[in-house]
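Part of the complex only, each chain left as placed.
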Amino acid sequence: MAGNSIGQLFRLTTYGESHGKSIGGIIDGCPAGLIVDIEKIQLALNRRKPGQSNITTQRKEDDQLVFLSGIFEGKTTGTPIAFEIQNKDHKSKDYHHIKDSYRPSHADYVYDAKYGHRDYRGGGRSSARETACRVVGGSIGEQLLAHYGVRIFSYVQSVGSLALTKSYSEIDFTKIFSNIVRCPDSEMADKMIAYIEEVKKRGDTVGGTIQCVIQGLPVGLGEPVFDKLHADLAKAMMSINAVKGFEYGSGFQAAKMYGSEHNDAFYKEEESGRIRTKSNLSGGIQGGISNGEDIYCKIAFKPIATIMHNQESVNKKGEKTTVEGKGRHDPSVLPRAVPIVSAMAALVMADHLLRSKVGKI
Amino acid sequence: MAGNSIGQLFRLTTYGESHGKSIGGIIDGCPAGLIVDIEKIQLALNRRKPGQSNITTQRKEDDQLVFLSGIFEGKTTGTPIAFEIQNKDHKSKDYHHIKDSYRPSHADYVYDAKYGHRDYRGGGRSSARETACRVVGGSIGEQLLAHYGVRIFSYVQSVGSLALTKSYSEIDFTKIFSNIVRCPDSEMADKMIAYIEEVKKRGDTVGGTIQCVIQGLPVGLGEPVFDKLHADLAKAMMSINAVKGFEYGSGFQAAKMYGSEHNDAFYKEEESGRIRTKSNLSGGIQGGISNGEDIYCKIAFKPIATIMHNQESVNKKGEKTTVEGKGRHDPSVLPRAVPIVSAMAALVMADHLLRSKVGKI
Amino acid sequence: MAGNSIGQLFRLTTYGESHGKSIGGIIDGCPAGLIVDIEKIQLALNRRKPGQSNITTQRKEDDQLVFLSGIFEGKTTGTPIAFEIQNKDHKSKDYHHIKDSYRPSHADYVYDAKYGHRDYRGGGRSSARETACRVVGGSIGEQLLAHYGVRIFSYVQSVGSLALTKSYSEIDFTKIFSNIVRCPDSEMADKMIAYIEEVKKRGDTVGGTIQCVIQGLPVGLGEPVFDKLHADLAKAMMSINAVKGFEYGSGFQAAKMYGSEHNDAFYKEEESGRIRTKSNLSGGIQGGISNGEDIYCKIAFKPIATIMHNQESVNKKGEKTTVEGKGRHDPSVLPRAVPIVSAMAALVMADHLLRSKVGKI
């Protein structure tokens, strides 16, 4: 109820504050017998961690992952998979200046209002550090999905007004991690990097969008009414820090279209015998259920609220105060959010994959 | 697990196919002691029902609501509130032509793939008729919220390329239901009506957007990690038939903004003593938790898939077939979707209102 | 949260007060493709209904079951199965005398304390009439289980001090419904009937026990820690009105035994190749998981609280009052509880059958 779990059958529960002893989680419901590649999970974590490049925060965090249970002789046992990542770069002293001040567009004020007191160090539970646990859970989900032939790709589609206009189908997904901004088009990537560096110099931050594509999903995942596949996907993506919008398939563009141009005609693919659609404005989901075509969606991130400018605010008592612009923060959340978006997609798809196993006799 | 329930503490479970005996549902968890105004619920249902005007489908459905339990002497008793709406306009014969054909961009194919067999009459469970039950549940949620001073408003913001550009703060919400298209600006409403009539004449359909505004919500609703208030709101909205996108606060526009222009500065409102924000790009939610400002969001609807044109498709065996354009359908889902959007907002807010009661000692 | 649902994957939610319009429920998660025998369900309902014989209450209730959704052309569709049973024998006037008085060992007082007001007619939601919905849900669960070879038997094992001492393995289950007390031993049944008639003449009531046996269950149902198969079974049985105790396998007797006499030795059954146990003090469950042997358990019912004697009590204000002994009630709940016990067993086993489908890759 307190919202620290996601998924029904494949269920991740996370814990941890930015500056507590550790962060971590428990994955309950991962089927037994899955061979787990821990290095792949650590790789995903490394792609999320701070301090990777000069366009991400210079904070160093090792994010060394340790599994505590649920994996034996390299395979899942069907029991809970617990994991832990130590918090090392505490520097708690850095945060006393925000103990009583409410940083604009952060969660400081609402936490105080909701809970009465809060762990103010580094944002506590509201810190994006929490997303590391999503990456671990999602990465195991991705390995479960891979067992069934499902693949997930995410990449930076826009930063500020710089947008890749190509469709995902024209993209070479193997190039996503070939540059530090995680945009698979090298020309656009260079522009984005230069732009983010400039924004950083100004002490400012900038938003952007990430595209996510899911391929190879079987037909029949998703439940027809409230737990439509894209509804659960939307929730998962919107739950990532800084996300303000979600669309899938034709998305907001659909609002301007006619039915006669939007419908996806069915046909039978001769070689496979599968029923497919000629176009895919539906985005791989019809009536909330996967139809076997690619699922694709776009997620909008706001600019990070922590900027290197002094900002006016109030303290607990409502008195005027100034929040100083200092510390080490990302000029753009986008590059580091790429593995988080994939993780959230994997968590939702792994859960619905299991749920789909009990749909008929 | 089968996805026919929404909410944790204020929980609606629905049932019913388009052409079964009835549709209905059970609301479990509504606190005892709420005075229920049944006429208000019927009014919301009437605003959703088909056959209201010449820009909605001409099908007539009475949608006469009956409560079966949980309300005694005009007040909720704390026990489950069950309700039922009879299905009267069966005309099952109309639907035999789609028994074996898969209508483009409908759920026929995926239902067959997922379940093995389906109630094909009128779309069965995938019919938008199911949304009537959401309106009943949401309407009770809205009455619970009203008890705490919360108000919800939804209106048509765009139809095709015709869009109201005014902010919601310049809108007179009392005018929403003054016209058949549910756009509170009478000039724009006239344009939209004329446009939908023209689309209808062509046997086509068109998409659009609905804006939803929630006012008077207390500070502290929403859970910080996966069940962020806007994440649950996104899921609820995305679960409505035909929805393709969701954004709240600054939304997709945030992806093009700088942190220095996006942050909402805090101040203390002298008369009330409340801590407030000068701007509200956050959309009333920070860190997933309501901050007391207005919540506003936009939902994108695709054009309805049922058009009055013949369309190529396949049948169960994958053989080519033609889906005929006939029947009585809406040229645009937008006007009738307005009470559904409000209902989904109410279901989410009522649930989180109850959840917020156990956050601190 | 408000406790009107049971089961995770096979989930029954019920509604309804004794004297409201109807009682009923929604089964969500029954797999598609199950052929439903409605007459069998009605038969189970008839075995629960009042007015069956001279040792049950003389109230007449028809309990005519109507399905509203989820079954099409005789088979489940995978969508919610809703059902309704009208309340006909209202006689609300009979109950005004308990509007303000608290009947001893009934739920009147705690409902008032918990909810502030209550539907006092016939006990409202606390009436055992609610169990009819359990029988419907359980009966569908039983049909699902039968598809997998599982069979459930329940019978009256004792009434007051009259107890059948034979093991269930010496019992002919086909004789359970051959007499009105539902005890498969005709000699003991005659004694029990005579005894209940005598208790009834005295205006009193008497308790007893029901034995339940589950055969043919596959190995591997149940989850190892909190959702042990017998833990969920215990909860389900304890949730039946008037139940005070539950034991399975060796039960309370185990508390007096030594490990050397209690352990069940494994052996391989040659003809089937199955691993089995020589004795079955474990009661078919080890470590919370079914081992393929018979599951058997015993449930203790207290005497019904409604007796035909005048009893002292208090009213809402705490003033002394007398609760009159009148109306038409059962001298013993046991005979009518037999189908309820089977239904609860079926609900738990159907749920865990589905849950067991996702335990390994």
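As written, the chain order gives the labels A, B and C, with residue 1 at the start of each chain.
Just so we're on the same page, a contact is a pair of C-beta atoms (placed from the backbone, for glycine too) under 8 Å apart; a residue touches a chain by one contact, two chains touch by 3 or more.
Model, not experiment: these values are computed from the prediction.
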May I ask how many copies the whole complex comprises, since the file places only 3 of them?
4
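Rule of thumb we're sticking to: only the chains that are shown with their structure count from here on.
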So subunit B and subunit C: same face meeting same face, with over half the numbers shared, or different?
same
Between the Cα centroids of subunit A and subunit C the separation in whole angstrom comes to 46
Centroid spacing, where centroids are CA-atom means, of subunit A and subunit B in whole angstrom:
26
If you average the CA atoms of subunit B and of subunit C, how far apart do the two points sit, in angstrom?
39
In subunit A, which residues are in touch with two or more of the other chains?
1, 9, 224, 358-360
Quick one: in the complex, what on subunit B touches subunit A?
1-6, 8-9, 14, 102, 104-107, 109-111, 113-116, 125-126, 130, 158, 160-161, 199, 204-209, 219-220, 222-228, 230-232, 234-236, 238-239, 241, 244-252, 254-260, 262-268, 273, 275, 277, 281-283, 286-291, 300-307, 309, 311-314, 318-320, 355-356, 358-360
What residues on subunit A touch subunit C, complex-wise?
1, 9, 29, 31-34, 78-79, 144, 147, 224, 354, 357-361
For subunit B, which residues are in contact with subunit C within the complex?
1-2, 4-5, 8-9, 11, 13-17, 20-26, 28-29, 32-33, 66-70, 72-73, 75, 77-82, 84, 114-119, 124-125
